[in-house]
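Heads up, one of the protein chains got dropped from this complex, but the rest are sitting where they should.
Here is subunit A:
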Amino acid sequence: MNKSNTSTLAPQPGLPTPAASWYDRKGLVQIGLLAFLLLAPLALYFLGHIYYVNLASRITLIAMAAVGLNLAIGYGGMVSFGHAAYFGLGGYVAGISAYHAFDFTPVIGWPIAIPGSDSMLVIWLAAILLCGLLALVIGAISLRTTGVYFIMITLAFAQMMYYFANSWPTYGGEDGLPIFLRNGLPWVDTNDALTFFLICFGGLVLSLAITSRIMKSRFGAALTMARLNDTRLATAGVSPYPIRLVAFVISAMITGLAGALYADLNGFVSPSMLSWHMSGELMVIVILGGVGRLYGPLAGALLFVMMETLLGGMTEYWQLFLGLVLLFVVLFAKHGVMGWLAGRERHE
């Protein structure tokens, strides 16, 4: 036995680890992003620019949906090209529930009558549960494949949802379904743009906190190992499949909740929320921001929506510039905006 080794071991099990602190470069960038996203709409609201407050809500919700996708792609290594399925399902839960609450008709009449609801709390819960259930089915099948096949099969499932919504006339078919009155919460006025923004912002912060916490836990350690080397994980005695499946489900739940709020933001839900463009957009945002970076989706969504708004105001070919930026990121800045702002991520 080596003497020097024994002494390190006994009394101080927690070897010094580089503690992440809020005041290092990465911490400052993260706080800066959140502060910008929170303070800019506050200021604009009091200056009377409601349009920009709603724009901030849009950024926040797209970011939140991408946070969900990032858990699958970035942390789990599962390149889902079908997260629009959950985003859209969340949206349709909000739309359909509100539609029936408005009509006083049940969502389902038999075997038990389930009435519609215009309460956000009910809608959120339903969106999370249904998206989790859908992801459980889609994930259970898709995760038997890997690589390109996984990408294609997740896309295929999302397209099934898209065409299903397109051809269901009860809920508007391809015209979509309007939500005449924004769904409500007890004690607050969700119709107020700033109030609604703050709800969205709360959702984003919560999803960031949950992702961060999960990835630091035992489950996160197993998921990281499933992504980096699943043979090693299996050799240790942990089957990678259920680990991936649970991560996929959580990822879909986050994206689905964002979708429910997104429908309420627009007062409208249509099959376009389920389309592969939407899946692609979320993927582009994750890549722009930095794959597997906690705040990457936020940075990516900010950049994406700002480009869309600024360049889209100048030319309808704004996606050409988006393409150029994406090309630049993929070729020269593989770690995305976050890699560029906050430096390379170091694993502990």
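Just so it is clear, contacts are C-beta pairs under 8 Å (C-beta built on N, C-alpha and C of every residue); 3 or more make two chains touch, one makes a residue touch a chain; residues count from 1.
Just so it is clear, contacts and distances are computed from a predicted model.
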Identity of the absent chain, which is to be given by its UniProt protein name, from "Gluconate 2-dehydrogenase subunit 3 family protein", "ABC transporter ATP-binding protein", "NADH-quinone oxidoreductase subunit N" or "Cytochrome c-type biogenesis protein CcmE": "ABC transporter ATP-binding protein"
Among A:Leu185, A:Ala234 or A:Ala333, residue touching the chain not depicted: A:Ala234
Which of A:Val107, A:Ala221, A:Leu311 or A:Val325 contacts the chain that the document leaves out: A:Ala221
Hidden partner chain, residues of subunit A it touches: 1-2, 4-6, 8-9, 13-15, 17, 213-214, 216-222, 224-225, 228-229, 231-239, 243, 246, 347-348
